[in-house]
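Here it is: the structure, laid out below.
The complex appears here minus one protein chain, its other protein chains still in place.
For reference, chains read A and B in written order, and residue numbers begin at 1 within each chain.
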Amino acid sequence: MIPACPLAAVSTGMHADFATVLIFILFGVFFGLLALGIARLLRPHNPHPEKLVTYECGELPQGSAWVRFNVRFYLIALFFIVFDVEVIFLYPWAVVFRQLAAAPGLGLLALLEMLLFLAILVVGLAYVWAKGDLDWVKSLTARPAGEEVAGE
Amino acid sequence: MFESVCFYLCGGLMLLGGIMTVASRSAVASAVWLIFAFLNAAGVYALLSAPFLAILQVLVYAGAIMVLFLFVIMMLHGPVMNEDLRSRSRWFWPALALPLAAIAGSAVTLLGRARGGAFPAPAPHGFGRAEQVAALLLDRYLLAFELISIVLLVAIIGALSLGLREGRRT
Partner (left out) sequence: MFETLALNAPSWSDLRHFVPETVLVVTFLLALMADLFARGRRPAGPFALALGGCLVALAAAVSSLPAGPRSILGDLVVVDGLAGFFRVLFPLIGAITILFSWASGEIMGPRREHKGEFYALVALMAFGMCVMASAADLIMLYLSVELVSLTSYVMAGYMRTSLRSTEASLKYVIFGSVSSGVMLYGLSLLFGLTGETTFVEIRAALLAGRADNFALLVAMVFVLAGLGYKIAAVPFHFWCPDVYEGAPTPVTALFSVGPKAAGFALMIRFFYTTLLSPGGGQAAAGAAAPDGVIVGPADWPLLIAILSVVTMTYGNLVALRQTNVKRLLAYSSIAHVGYLLMGFLMLTAAGLEAILFYLLVYAIMNLGAFLFVIALNNRLGGEEISDYAGLSTRAPWVALMMMVFLLSLTGLPPTAGFIGKMYLFAEVINRHWFWLAVVGALNSVVSLFYYMKIAKAMYFTPGERAPLRLEPLHTAVLILLAAPTLALGVYWTPFKNFVDRAVAGFAGLGG
């Protein structure tokens, strides 16, 4: 059985919290539509193909806006996700930490548990850093000595 | 009642997002539809007593992972897929049949639930909030929690060792 949450007393009417979110969303959508609707009523209707051209500070756009991104963006995004997930795990810990710290001994335990979690990921960060993969320019030009690049 | 309406609305919109993700002609449009599906999934989680998971879904999936997807799309093809990628492969029918079978299976399961009470474990009060997740992670599931950091570390190494080769050569 799922152990009952020790903080059960704190949580009342969970869906009520999300009702707030729902109201926010509804209002957000409503105001967006409202603005567009009013604009539609007020503005003159005068279509012209030039108006659909991408705005490039007054110049005519050249070529396609779709360019091939460098693979390094992708890699940085990957690292970002990993550390993003790490932060996700920090969040619930941070929520209860103050209460844990109040109880004798538990605060230190919780701190150590989280430090261990972080330490392991810091190894990852150190690894990425030392291998020069956070270094944009270096990975473009310099290579470690004594290693060839040729494909097989 | 109101909750049920929200649930089916979110579920239906999620399904729509999923279908449009597969059916869109432009890969970028697919990605945006996927974000839409993820957001509705977050809504479903919120209604299913998993508020923390709902927040996480928005932050990680609709946020970070979709950025990654967009980078990949931009890295590979640009916005529009090639025609040969869009042509119907011999896997089309299996690919269509599999989700249908899954839906049918789930439906039968649900009918079974109505018959014999298949899902008897109701979520306890306060279930799924960040506090409870923390209480479980730091307590009973401590080993799993630390193991997650190892898994993330491997993910870093994997990204590094599989990802950067091409970049270095250019």
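Rule of thumb we're sticking to: a contact is a pair of C-beta atoms (placed from the backbone, for glycine too) under 8 Å apart; a residue touches a chain by one contact, two chains touch by 3 or more.
All values reported here derive from a predicted model rather than from experimental measurement.
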Touching the absent chain when the full complex is considered, from B:Gly12, B:Pro99 or B:Gly158: B:Gly158
Chain not shown, touching residues in subunit B: 105, 108-109, 112-113, 115-121, 135, 138-144, 147-148, 150-151, 154-155, 157-158, 161-162, 165
Subunit A, residues in touch with the chain not shown (by the definition above): 1-3, 6-7, 99-100, 103, 105-106, 109, 120, 123, 126-127, 130-131, 144, 146-148, 150-152
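Just so we're on the same page, only the chains that are shown with their structure count from here on.
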Chain centre separation in whole Å, for subunit B relative to subunit A (CA means): 16
Subunit A contact footprint on subunit B (complex, rising order): 3, 6, 46-47, 49, 51-52, 54, 56, 59-60, 63-65, 67-68, 71-72, 74-75, 78-79, 121, 123-138, 140, 142, 145-146, 148-150, 152-153, 155-157, 159-160, 163-164, 166-170
Contacting residues of subunit A [partner subunit B, same complex]: 1-8, 10-11, 14-15, 17-18, 21-22, 64, 66-75, 77-82, 84-86, 88-89, 91-93, 95-96, 100, 110, 113-114, 116-118, 120-121, 123-125, 127-128, 131, 133, 139-140, 143, 149
